[in-house]
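Excluded from the complex is one protein chain; the other protein chains are retained at their positions.
Letters A, B and C mark the chains as written, and numbering starts fresh at 1 in each.
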Amino acid sequence: MNTIIIDGLSFALPLFIMAIGGIYCERSGVTNLAIEGLQGFGAFCGALFAVCIAPRFAGDSPVPFYLAMVFAFLGGMLFSLLHAMLCIRFKANQVISGVVINILAMSLTEFMTKQINASIFQAASNKFVLGVSARVTVPGISSVPVLGAVFTNLYPFEPVIALIAFIAWYVLYKTPFGLHLRACGDNPHAVDAAGIEVGKVRLAAVMVSGALSGLGGICFAYSISANFSSNIYSGYGYLAIAALIFGNWKILPTLGACLLFGFARSGGYELVKLLEMPSSYQDLVMVLPYVLTLLMLVFFGRKNHSPRALGVIYDKGAR
Amino acid sequence: MKKHDWIPFFTVFLSLILGIVVIAMLGKNPFLAYYNLLQGSGLAPKASYAGHKGMITDFTSFLNALTPMLLASLSVLIALKAGLFNIGVSGQMLAAAFVATVLVGYSELPAVLAKPLVILIGLTVGALVGGLVGFLRHRFNINEVVSTIMCNYIVQYVVSFFINVFFVDPVSRQSKNIGAAARLTLVDVTVGDYKMDIPLGIVVAAIAVAATVFLLGKTTLGFEIKAVGSGSRAAEYAGIRVGRTRVLAMMLSGGAAGLAGVTYYLGYFSSMQPRVLASTGYDAIAVALLGNSSPIGIIFSSFLITVISKGSTYMSSTAGVQAEMASALTGIILLISACGAYVRERLDRRKEKR
Amino acid sequence: MSDYIIEMNHITKRFPGIVANDDVSIQVKKGEIYALLGENGAGKSTLMSMLFGMYEPDEGEIIIRGEKVKIESPNHATRLNIGMVHQHFKLVSNYTIAENIVMGMEPVKKTFGIFKTLDQKRANEEIRALSEKFGLEVDPTKVIENINVSMQQRVEILKMLYREAEILIFDEPTAVLTPQEIEFLLEIIESLRRDGKTIILITHKLEEIKKIADRCAILCRGKLIDVLDVKKTDTKTMANLMVGREVNFSVDKPAPEFGREILKVEHLTVQNEDKFEVVKDVSFSVRGGEIFAVAGVSGNGQVELADAVAGLLKPSHGRILLNGKDITQASIRSRNLEGISYIPEDRQNVGLVMDLSLSDNLALKNYFQPPFSNGSMIAGDEFVRYSDELIKKYDIRSGQGSGTIVRSMSGGNQQKAIIAREIELDSSLLIFVQPTRGLDIGAIEKIHRQIVEQRSRGKAVLLISLELDEVMNLADTIGVIYNGKIEKIADAKTLTPGEVGEFMMGVGGRHEKA
Partner (left out) sequence: GGSESAAPEAVQESAEEEAPAEDAAETEAEPAEDAAETPAAEDETAAGLKIAIVSSPSGVDDGSFNQDNYNGILSFIENHPESTVTPVQEPTGDVAAAVQAVADIVADYDVIVCCGFQFAGITSIAQENPDVKFVLVDTFPSDADGNEAEVDNIYAMQFAEQESGFFAGMAAALETKSNKVSVVNGIAYPSNVNYQYGFECGVKYINETEGKSVEVVELPSYAGTDVTGANVGGNYVGSFADEATGKVVGNALIAEGVDIIFVAAGASGNGVLTAVKEADGVYFIGCDVDQYDDGANGDANVVLTSAVKVMHLNVERALEAVTDGSFKGGNVVLQADTDSTGYINADGRNQLSADSIKKMDEAYEAIKGGTIVPAANFNGITPDDFSW
């Protein structure tokens, strides 16, 4: 039971932060299929930085870890500029742009990882090895049954994500900027008429999306393999998209969707253990979150509707 | 040629120039690299050939690789015409190929029966998966982008499960090879002194492209698909059954994807890897765009993209440019062509100013 | 310092293929109500958009309060105290009234002394105070998609006032309002003027200009024709100047010759997409040769009624009979074939496939029939032949003829294309919803003539209009709808506009009963 909660949370939270990024982007009216590529590129930047600075710190110093998060954040943001440029400046089809960015991110990071390893670290390798991040257990509260598991064996990124998610929620729903952002996804003409530049708001939204995706990416890199390699592209970006659509483009329901994925996944593993199925049945467990999503959408998807202006290229002159 | 049909050519040209710059920066000879791509694809002669090989064998092998790409782009295109994004081409390909492999690939059927049956199964299974996506959209309002992504994963893992449990080949670690009778590529056919792979699938692809041109331009269903794709509410108002049209379009799209699947896994290849989806399905989205969303256009665009991917091994062997460069080049081409709409708009504006 | 608060001198603005404003000069005095009049596409909105900073003029200068300015953005215009209510409202549908009004100038508070937070409470209070001050009652916490058009318009006006606009531009504010609402709006405009505001009013309705405007500029094909002193000019002169020819206001309508009953609606109840009953137990019938007009304030179920008859919405109760045949459960396609033509309210999203060609759109309802198709295949050249024929017959103007993408056509011509297509279907029942909305009087006149012609040919016409004038001019029978119920059905000749207006507001027949 505890394992389900601990592992479920450590999977759900990075997913959630990427989905929040997606919400920002899509609530501003820009379709974002690029999360997969953005998280990979972000993770790449974070990992590269961590590897570069690690020698300056004591082996078990957590500083590289936090700096990696910062740089993943920045790296994702940087790469998202490409999506912003294509979608906002060049008015490209947003779905296509997303797909292209995913293709590019994969080939670029793989290529650069090898190049950098060979030329800078003079050690041929197709991955960056990161130190593992320490896991913390909050004393006291962690011994409460069930609830305690939430505070047990936490990755340091989990509270960070929780904090950022709260800020993101706050900004989106409580601040003027959030108001403008959500308005852009409904009626950009209204935003324009109110004297706010739609392009700028959308640019910011896409950048937030890139940043949060990058953050999610580095968290996965740390929590799953403690290194960066092309294995980072295992489809979690797409899962985040499913989560946010499932969550009807709203933050709290999306959290629910992510937790569902997380617990379905960790629960599935426990189930396998319990049923003592041979390892070849593993694949059937992996299918669980996806089947579950489809089923939930069949039952609850009818009421979902995307932001009104989603995917519509904003053209001032259009009437 | 219509007004701005040359724009894709222009963007490709621009990307190739960018590619030259990048390759030159890596310290390699870009022109040699490009020439190697052509050589590797059998479009230019190589310096030397192995026994029983020649330009013609490279070219048939290139056609073999081109076939699934063409069909997959066609699949994306048909859905696009109905206003739907089929992100699930890869999954539909795998599902169709898996069923065809199990039902026909491992059977003892003679070639005359097996080959048509493989095509038929590919078409049917692809159409069923595609139809399911269309149905979910129509009946339950599930965005097809999500459902196709989910279907991709589901197909990938379920097929992987069956391969690993029932059909695995211990040496190759993928599904057991299918029998030659079922294979849509005739392998190692001796023609004169050459031994070549002859892709029968290219005929299927050619027919499919022609059929799509006909469907979209000349049939009522094509008209309905276009109407639904560009204005579903107006189409409904005009008495077109929007849901049915969407489901049909997705079935056609899935069918094309299924054909891509059988020509890929039972033609170009002869087995499936567990837990791997062909990247063809994703590339096809961009290839369809590059082809200006027209069936004739995608012949050019899939040709181009296949030259790059097919020639990459030879390029990396000869010019010393890493094979990843090929996918980066593809990425650049797609990136720049995504801006085609912008170029068009600017040109329109400029023209009207004058 | 000049007398004028606004001077626009020698303004020229070109769009692809058209000169929207051609050397236009207007001067507006402070505290004046200045009207702009002109046919569709004459360039009125364009001229005002430049004043509001949405476009920049290609040539010419703008002088505000004696100072030459280059208005770069709506934001800039706002700082110059210019506000505009657009022809198409610019509101965020899922936001509250207060959020819409304050957007861009939000009152903020600091949460924990650091985080800049939208002060929802203060916003609501400010809006409430503002609306009371100007007599524009609204509930700031209501969400836009749940309020009616006239309320939305008030929100637009409040948006300007919240930004302390001194110069208020109204672009066709009355097109969507009921007579009573129009009355009320004009009063508001008057009172704003009393407050010292300067008002520019764009409208196609001459009486409105006559009623409140001081001066009126007439635009035609981008050129300024004349500036008139309204007090000294009659509406007829204005109309003739604007259209460039004699305009006939009243419709020549021969005496009715009613045929057999074509449409019969019995106890019809319809729910909208949100499962809300919008048409309640409605019964009426329309005969051949009869124009049955449904009068009513926008949002009282008339669009849903038309949709239900045409098959776009499924009724939850009741029956619809066409030529005696029950079509309640029939598909849209079979209704069309049975003889229903439908000119929908939303011409851009429903009436036309905007990204298809004109010829495709003209054949949108019979592409599957001979000679266009043999059932599964279509004959492209037939499309073009047919469309060339209709283009000529109905004078549909477009850049590239049959091949023109409909999106690039002007609204008036889009409407003409729909009407051409629907009339050519030769259906026994024609449903017109708001057929002349937003069109200039020249175009209106032509459409009215076509409607009457259909009536003369023995067709049944179901006309749904928010324009009381249109209803009074055209109808043989009037049904007034209020809150989803038909309140009154009567011979048009027996009702006065005032009575109809009262029924529309749900207060009709009170004194009769009393």
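Quick note on the criterion: a residue touches a chain if its C-beta (ideal position, glycine included) is under 8 Å from a C-beta of that chain, and two chains touch if they have at least 3 such contacts.
What you are looking at is a predicted structure, and each value in this text was computed from that prediction instead of being measured.
The chain we do not see here touches A, B in the full complex. Only one of A:1, A:141, A:252 or A:277 touches the absent chain when the whole complex is considered: A:277.
Between the chain not shown and the residues A:125, A:142 or A:248, the one that touches is A:125. Screening B:15, B:60, B:75 or B:327 against the full complex identifies B:327 as the residue touching the chain left out.
Residue positions on chain B in contact with the hidden chain: 28-29, 32, 40, 46-53, 58, 61, 164-165, 168-174, 176-177, 188, 195, 268-271, 273-276, 312-314, 316-320, 322-324, 327, in rising order. Residues touching the missing chain, restricted to chain A, are 3, 7, 51-52, 54-55, 58-61, 114, 117-119, 121-129, 131-132, 135, 223-227, 229, 231, 234, 269, 272-283, 286 (touch as defined at the top).
Here is the rule we go by: only the chains that are shown with their structure count from here on.
Inter-chain spacing, taken between the CA centroids of chain A and chain B, is 29 Å.
One finds 45 Å separating the Cα centroids of chain A and chain C.
Contacts with at least two other chains are made by no residue of chain C.
By the touch rule above, chain B contacts chain A in their complex via residues 85, 87, 136, 140-143, 145-147, 149-151, 153-154, 157-158, 160-161, 164-165, 274-275, 279, 282-283, 285-286, 289, 322, 324-325, 327-328, 330-332, 334-335, 338-342, 345. Those residues of chain A that touch chain B in the complex are listed here as 33, 82, 86, 89-93, 95-97, 99-100, 102-104, 106-108, 110-111, 114, 235, 238, 241-242, 245-246, 280-281, 283-284, 286-287, 290-291, 293-294, 297-298, 301-302, 304, 306. Of all residues in chain A, those touching chain C in their complex are 170, 174-176, 178-180, 182-183, 186-187, 189-196, 308, 316, 319.
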